[in-house]
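Everything below concerns the one structure shown next.
Every protein chain except one is present and positioned as in the full complex.
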Amino acid sequence: MGNTFGTSLKVTTFGESHGPAIGAVIDGVKPGLPISREEIQRELDRRRPGQNKLVSPRRESDQVEILSGIFEGKTTGMPIALLIRNNDAQSKSYESIKNLFRPGHADFTFFSKYGFRDYRGGGRQSARETANWVGAGAIAKKMLAKKGIKIIGYIKEIGGIAAKKADYKEITRNRVNCPDKAAAKKMERLIEKVRKEGDSLGGIVEVVALGVPPGFGDPVFDKLSAGIGKAMLTINAVKGVEIGAGFQAARMKGSQNNDLFFKKGNKVLTKTNNAGGILGGISNGMPIIVRIAVKPASSITKEQETITVNGKKTSVRVFGRHDPCVAIRAVPVAEAMMAIVLADMMISQEKYRN
Amino acid sequence: MGNTFGTSLKVTTFGESHGPAIGAVIDGVKPGLPISREEIQRELDRRRPGQNKLVSPRRESDQVEILSGIFEGKTTGMPIALLIRNNDAQSKSYESIKNLFRPGHADFTFFSKYGFRDYRGGGRQSARETANWVGAGAIAKKMLAKKGIKIIGYIKEIGGIAAKKADYKEITRNRVNCPDKAAAKKMERLIEKVRKEGDSLGGIVEVVALGVPPGFGDPVFDKLSAGIGKAMLTINAVKGVEIGAGFQAARMKGSQNNDLFFKKGNKVLTKTNNAGGILGGISNGMPIIVRIAVKPASSITKEQETITVNGKKTSVRVFGRHDPCVAIRAVPVAEAMMAIVLADMMISQEKYRN
Amino acid sequence: MGNTFGTSLKVTTFGESHGPAIGAVIDGVKPGLPISREEIQRELDRRRPGQNKLVSPRRESDQVEILSGIFEGKTTGMPIALLIRNNDAQSKSYESIKNLFRPGHADFTFFSKYGFRDYRGGGRQSARETANWVGAGAIAKKMLAKKGIKIIGYIKEIGGIAAKKADYKEITRNRVNCPDKAAAKKMERLIEKVRKEGDSLGGIVEVVALGVPPGFGDPVFDKLSAGIGKAMLTINAVKGVEIGAGFQAARMKGSQNNDLFFKKGNKVLTKTNNAGGILGGISNGMPIIVRIAVKPASSITKEQETITVNGKKTSVRVFGRHDPCVAIRAVPVAEAMMAIVLADMMISQEKYRN
Partner (left out) sequence: MGNTFGTSLKVTTFGESHGPAIGAVIDGVKPGLPISREEIQRELDRRRPGQNKLVSPRRESDQVEILSGIFEGKTTGMPIALLIRNNDAQSKSYESIKNLFRPGHADFTFFSKYGFRDYRGGGRQSARETANWVGAGAIAKKMLAKKGIKIIGYIKEIGGIAAKKADYKEITRNRVNCPDKAAAKKMERLIEKVRKEGDSLGGIVEVVALGVPPGFGDPVFDKLSAGIGKAMLTINAVKGVEIGAGFQAARMKGSQNNDLFFKKGNKVLTKTNNAGGILGGISNGMPIIVRIAVKPASSITKEQETITVNGKKTSVRVFGRHDPCVAIRAVPVAEAMMAIVLADMMISQEKYRN
């Protein structure tokens, strides 16, 4: 189980990394939303591997087909099914790791849970699954855009190098999705260096949602913060999530951390945004600000000790087509998950306002 | 909505801070588990306010009544309903803040969402709700204990003072739930000082689960990490959550962060535990380690600028009975939420093993 | 599990027939709906046993207490918890049947499922649980009334005696909830006769919903018809449900069964109502008409063969306080379940119209 995400907007996904196809069924989109295959494809292209040397060389065209739910260019209110065929699945390269557990990888835990091994590229646990989320996220973004909500994700830090600026125009101009030109250069150089060493790097991704009105999220269990926490920790390799001042808030006093309200025109704003746009689990109208910690990819070509499935000592160098810094491609994925959570809560919230 | 938590173990709660009662309905517990009212009460007593000067002086006896689901000292498989009457609800002390929005508080967002104000002590958003979770958590802990799983929570850091030791016996010997005697003393002094200033402090809570076997959690959306992330960010005032090395993992290389497998007797272990017991969203048999960032309480007696419900500038000093450092009482709450998530996933996991 | 009913309006119940209390948590009601304890009590009084010789002599005052979700006479949008204490629980009268399986009763199946026996008056399977539904239904009826929707239930047939008229004013004037005065008299006499024989009677209840606009229900799985089917077959002793012409439709030709559309003022109506107000799973604006088959109560004082829990042959006469014709008290219960289903689908439908 655990293949459906969301409450008012439900995303059900399927497919293994090396099976015939992956796909997603998105249920809960209202009728009348204009959306084209190209808009979804554009988002998928941002996540697609094989684009440059800083990401996995696996070549997937990741062409999406819309199977249902859209008629004459608009949603019908019926579930939207997206299908992506797998083309470049090289299961053979996984033969060598078939009988051992890769350190830091999900091999062992999947085997422990289900009692068998789908060694073909991580099966369902592969990050290939995130293409489904990006597809669904493209639709969620469209729903949000209609209400003036925009989501922007970028690299905040890689291998200890932090972005000092947040110039959104820069993000697409470098290979690391970073809004700081100078930092981006340093990150690129570091990644190339570490990749050559057969190693990998972690990073921090920041996602911002602009234009979210006050009122998204529920006061007790389905808090917006809880929804975001779940969504972000669903992303492969994510080991931490913080909102607004996050862990830094734990080191402040109340008088420092409290954001003071003021009114500007019709809007209630706060002077600071330590809350990251969420108070008591509900959006307060300020930008939603979220950061996630992405661990370094566990698949490295450096030799590491491990054990076989039978418990014997061995060592492994994980070849295959892996990302030296998965945080880069986590950017569109994190945006998608944020979009899905917000669109879901937007639908829920509409119930209180008609 | 959003008053039910969990999938295989469902906790539905109700009640406002200043209404007649709060309560929880716990559904999904198998028949035959021995549990007494006293065991539940003991956990509630750990969370109860009014115990010393470092926590809220509100005096609630928090006596729990079991309304259903237990017969002759054992669970029946039917829903267990817990009821806690509110005794010391002083709604009058909230009159003064009835017409303004307290900074850092959920007043404004609740009002934005529902279009009205339940000013009585935060209504349903009050941390009083967490007594329900602790009650449900007591039952979850009992379920886990039967399988040898134990949960321990404690203060890791307050106001910048970090615990250096993890001596579990110390935790209950000081007023701040800290496993480091020397640090606890410093924390206590700092909290008293800040409380006198009319201010509050944030802190970091760590929760550890020992004895969790490999296999808890699902590989895609219902990852154990995602479940924990949701649970922890459900707790009032929590602004961040991290697992294992957490944000530190984002600064490591793969070769540093990967935990190497080895076999000891029948068990597969790892040499380090940067993963915090979770790989690919599924428990790996190592201790589950989680840290949460608790912001300083927003209710402080220091004067702060704010606006009235009509948008006029004003200032406020929030009197009432508040905690100078909510992180302390967040300890049993975080344990409870961890227990609920683990018990839920334990039930789910049983499906794969019979 | 299985103690929560509904999707957009969730009713979670708890409590055993002979435990301290029963209760319901109703989640999903919007803020601002005026509702008083008395309105809920009035519905409970209609279902209450001990009112006359045609129903169970158990004397329960069934006084409901509202624990949460209502503030200053209006709903707050938070869950509404209702509590009903059990007063007249005579567990001792069940001692004699403790070690055998009553024919037609749920003893055996509950025991088979859970592996133990809560012999106290049927435990959670007792029809006492339906008081919770009637309480929740009172709130649902209030939600529906606001939109001009009204629900009327009555006895259509008892022991083969059918109501020929549908004079709604008659329903409360006789002891069998029948809209046909003459038929009611005959039914009353028959029930008294059968009761004296130590036997029981079945019956058919009809429930009508007036004022339901077109659009309630979903086109595929959450059809209004499917929701009603589930709700009605949830009621104890119900063995069949039909909508509109129901089983009679299976004997018609399409040209006879099709209801022809016409327009009257702004409204689209149909000349006949064989569809019972539902086409393709969605309400069509005509009255919703549902009939349910209620089996005769299994608890009778006539001697019947059966077996002990150890499988030995024995016989039993079931004394205790039972209804000679449970269909009578099923009327307010069926109304309540219909109200809950319609209110749930009303909330869902609102999403498509703002």
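The letters A, B and C name the chains in turn, as written, and every chain counts its residues from 1.
Just so it is clear, a contact is a pair of C-beta atoms (placed from the backbone, for glycine too) under 8 Å apart; a residue touches a chain by one contact, two chains touch by 3 or more.
Just so we're clear, the structure is a prediction, and the values are computed from it rather than from any experiment.
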Sole residue of C:Glu38, C:Glu72 or C:Glu305 that reaches the chain not shown, by the stated touch rule: C:Glu305
Of C:Phe71, C:Phe110 or C:Tyr154, the one touching the omitted chain in the full complex: C:Phe110
Positions on chain A contacted by the hidden chain, ascending: 1, 3-4, 8, 10, 12-16, 19-23, 25, 27-28, 31-32, 65-69, 71, 76-81, 83, 114-116, 118, 120, 123-124
Hidden partner chain, residues of chain C it touches: 1-5, 13, 101, 103-106, 108-110, 112-115, 124-125, 129, 157, 159-160, 194, 199-204, 213-215, 217-223, 225-234, 236, 238-263, 268, 270, 274-276, 278-285, 293-300, 302, 304-307, 311, 313, 327, 348-349, 352
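Rule of thumb we're sticking to: only the chains that are shown with their structure count from here on.
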From chain B, the most remote chain by mean C-alpha position: C
Distance from the mean Cα position of chain B to that of chain A, given in whole angstrom: 26
Between chain C and chain B, distance of the C-alpha-averaged centres to the nearest whole Å: 39
Interchain centroid distance [CA atoms averaged], chain A/chain C, Å: 47
Residues within chain A bordering two or more other chains: 219, 352
